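Taking it in order: structure first as structure tokens, then the write-up.
Note that one protein chain of the assembly has been removed; the remaining protein chains are unaltered in position.
== chain A ==
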Amino acid sequence: MQKQAIFQSKLLPYALVAPQLAIVLIFFYWPAVQAVIQSFLLQDAFGLSTSFVWFENYLDLFKEPAYFAAIVRTFVFSFAIAVSSLSFALLLAVMADKPLRGSTLYRTLLIWPYAVAPPVVGVLWVFMLHPSLGVLSRYLRAMGIDWNPLLDGDQAAALIILAAAWKQISYNFLFFLAGLQSIPKSVIEAAAIDGARPMRRFWTVIFPLLSPTIFFLLVINIVYAFFDTFGIIDTMTRGGPGKATETLVYKVYTDGLLGGNLGSSAAQSVILMVIVVMLTAIQFRFVERKVTY
């Protein structure tokens, strides 16, 4: 698609794109290329010499059980976060879509957590469920649960998933509400006239019409769980106990921070890039006709 009415100028357009191009090249392409190059190199322990090792860094990674475990963990986290957050948000959106008194107030009271930063989410949840001083931990213990996410890996994982899902409710709610409001009321009325009860109307009419929104949100939530949970994990568990909450992004961070193996860290970055590109491609391929607002 092109404009018919345009300006003629030889140099001006270059001057206009120059700032963005410069920033993108320096802070985006240069580091990305560096990461790819670095991932094919092996540095000795003192950083004195480097040698080209082809795919050795990648092969080493996949031979490492810890890396494989991190991949599985990241996907489990992503699906748990996406499914729990999506279902809760959908329930709320369906309720808020009804012609209720005060529906704008409800919307306002449900969307603000979008603006809470991941590390702050982590701090809030760690405080609420802290093993010794957390307010909710008292009740958990009263219920006979031996609650200690500082020692129990599964409990730590559950804590991360809950906190991450909590933050994402507002985002999912907003998009579900928009999706629901775009469903023509006449379709629902027709189903009602045919005698379908509310539950049946939801599963046979509304849910299928909402499926593009659901799919779009699923991809967005997985990307969110991959990257934006970093701040939550870092303030809550730091990947621990052991490696029970170490996701792929967190592993890139800690491996690089310890400074040991630059090649391996770079190879991990490249693998992450490939995963993101794939997720984005899926999104573009299947969700072209996005939701209509």
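The definition used in the following text is that a contact is a pair of C-beta atoms (placed from the backbone, for glycine too) under 8 Å apart; a residue touches a chain by one contact, two chains touch by 3 or more; residues count from 1.
Definition applied: contacts and distances are computed from a predicted model.
Considering only "Pyruvate dehydrogenase E1 component alpha subunit", "Small RNA 2'-O-methyltransferase", "sn-glycerol-3-phosphate transport system permease protein UgpE" or "Dihydroxyacetone kinase subunit L", the record for the omitted chain gives "sn-glycerol-3-phosphate transport system permease protein UgpE", by its UniProt protein name.
Residue-level contact of chain A with the missing chain is found at 1, 3-7, 9-10, 12-14, 16-17, 19-21, 23-32, 34-35, 38, 88, 91-92, 95-96, 98-100, 106-121, 123-128, 130, 132-135, 138, 166, 169-171, 174-175, 178, 185, 188-189, 192, 198, 220, 227, 230-231, 234-235, 249, 252-253, 256, 262, 265-266, 269, 272-273, 276-277, 280, 290, 293.
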